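Please find one structure pasted underneath; my questions will follow.
Coming up: chain A.
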Amino acid sequence: MSVNDKDFPGMLNMSEQDRLMRALRSGASRRDLLGMMSALGIGAAMGGTLIGAAGSALAQTPKKGGKIRVAGFGTSTADTLDPAKQSYSTDYCRCTMFYNGLTELDDRLNPKLALAESIESDKATVWTIKVRKGVQFHNGKELNAEDVVFSLKRHHDPAVGTKAKALADQMTEIVTTGTHEVKITLKGPNADFPVVLGTYHFMIAPAGTTDFNKGIGTGPYKCKEFTPGVRSIAVRNENYWRQGGGPYLDEIEFFGIPDVGARVNALLAGDVQLIGNVNPTSAKLILSGKGFNIMETKSGNYTDLVMRLDQAPGNNPDFVLGMKMLMNRDLIRRNIFQGYAEIANDQPVPPMNRYHAADIPQRKYDPDQAKFLLNKAGVVGSTIPVVTSAAATGSVEMGLLLQQAAQQAGLKIDLRQVPADGYWSNYWMKVPVGYGNINPRPTADILFSLFYASNASWNESGWKDPKFDQLLLAARAETDEAKRKQMYTDMQVMIHQSSGIGIPVFISGLDAHSEKLKGLRPMGTGSLMGYSFAEHVWLDA
Partner candidate 1 sequence: MNSATFSVHRGPMAILARLSRMIMPAIVLFWLAMAFFGHWVAPYDPAGIQDADLFEGMSRKFWLGTDYFGRDMLSRIIAGARYTVGISLMATSLAVTAGVLLGLAASAIGGFFDTAISRFLDALISIPSKMFGLVLVAALGASIPVLVLTLAVIYLPGCYRINRSVAVNVAALDFVAVARARGESTFYIMIREILPNMVGPVLADFGLRFIYVVLLLSSLSFLGLGVQPPEADWGSLVRENMPGLPYGAPAVIMPAIAIASLTIAVNLTIDSAFGRHAREGIR
Partner candidate 2 sequence: MEPLIDIRDLRIRARTAEGPEIEIVKGVSFSVRRGEVMGLIGESGSGKTTIALATMGYARYGCRIAGGTIRIGETEVTRLDGKGLQQLRGRKVAYIAQSAAASFNPSRPIMAQVIESALIHGLMDEPAAREKAIGLFRAMAIPHPETIGNRYPHQVSGGQLQRLMAAMALITDPDVVIFDEPTTALDVTTQIEVLKAFKEAIRDRNTTGIYVTHDLAVIAQIADSITVLRHGEVQEIATTPALLASPAHEYSRKLLAAAEPALRASPVTGETSAPLLRVSGMSAGYGLIGKDGMPAVLVLRDIELTIGRGHALGVIGESGCGKSTLARVIAGLTPASRGTVTLDGVDLAPGIAGRSREQLREIQLVFQMADTALNPKVPIDEIIGRPLTFFFGMKGAERERRVRELLDLTHLPASVRDRLPGDLSGGQKQRVNFARALAAQPKLLLCDEVTSALDTVVAAAILDLMVELRRELGLTTMFISHDLKTIRAICDDIMVLYSGRVVETMPAAALETGHHHPYAGLLLGSVPALRTDWLETTPAASLQVQGVPPALSSGGCAFFPRCPRAEPGLCDTAVPPLRPVPGGIEAACFRLDAA
């Protein structure tokens, strides 16, 4: 129950994987899972985007050496260095220090080659992967196809307790076809398979590894010490296979501080040089201190006003539209998120996504029009209960602003704050008017499939539009980029206009660091450079 540690949940597909796994583990229907998977398959553009690793252009020449201490959030005795078992951001941060995957995702979520030298497919079903030669594990052993097969096949073993079982289950056959070549056969075609391989759970460890607490991988850092729930110490891997970039630092000590205040104080006191997950109110403080900086990672995370279209008063479109117009997006961005958010337009695809429809007219705060609509809906003078909870980031404050705006429009809002515990099972999608919080998804297709398709299990507002469903299927099959973009734009317009969801802003992820720490830049894959800061940062002593 530590304060605020859930304010900004993990940003990207990591949480998605996790959710998938949990859904599976707990008996979610197969159809849901298949839907999610196929969505992944069609979502990412393939072909020429599989480029080799290349360091980003940096303003300064990185220096080698130095030690830093980094505080993530959330830590427990369940901390692990087993790639298959990663659950929290702390695990991802550590595993990216010690391991690599066959691919990795770049800042626009496209897959890049990492330990794979090439990836080819036959109708997206049989995949042939050439493994990079001359790569050494931390224990000196050279990477070969056996290690890849071992690392992937582990996920089929129930005893491993992988968190990526659903994704792994699509691989029906994993065999070596040479010392450095692996053939993987899938159950069905999945053009997005390289994206799957780039997810954190499919990192490569040496064949036969049983004790993962030593963190033996090919990654930029070697594990010197690891105590679950306490800390890890990583030292530079001098034999790192990737040339022309990091690792730069001699040593990284990494641990978790669940309390955001303590985390900020630790940074300000000089105890640590980098902290993940800062809240907006602390950001100002950090910036006011000399020698500290905030790294803002824009994301598709949003907290939305959910109006059930199948219940009163949401069954009246005028009410829904009126409420959307009562959201003072500027004030929400400024007062609640201190500017660390982007104005959204009641549709879920964030600007960073290449399918983002930028030309839909921005819905504005318009109390007069809202009053007219609400009056038309016949709710003026009545009292509407609105449920908020700390579980949905910022919803309490958003509710307050909504309440004030509604008062001007003659609508009384009874703001009910309910406990974060049990919010998702007891209130979310059940109350007529409430709030939700949706983590970013890597593709528009996934977002739409999960939250807007008529049969989506998390169709928050109960919005049903057969035309939307048809478009969604068509877009998934469409390979012409221009046509596809138009389809996604149309779908965004439909959501914007008629769904029961009001999305005021996209919330940025915030990390903070000492100015001496260089090489950080926001990555679309998530906070802390998609958790892979270790390889890229250096210390300007």
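We adopt the following convention: a contact is a pair of C-beta atoms (placed from the backbone, for glycine too) under 8 Å apart; a residue touches a chain by one contact, two chains touch by 3 or more; residues count from 1.
The candidates were selected such that all candidates are chains of the complex that A comes from, given by their letters.
What you see is a predicted model, and the numbers here were worked out from it, not measured in a lab.
Novice: All of 1 or 2 belong to the same complex as chain A; which of them touches it?
Specialist: Looking at which candidate touches chain A, I get 1.
Novice: Which positions of chain A touch candidate 1 when the two form their complex?
Specialist: Answer in residue numbers: 1, 3, 261, 264, 268, 279, 281-282, 284-285, 288-289, 331, 335-336, 338, 390, 396-397, 400-401, 403-404, 415, 417-419, 421.
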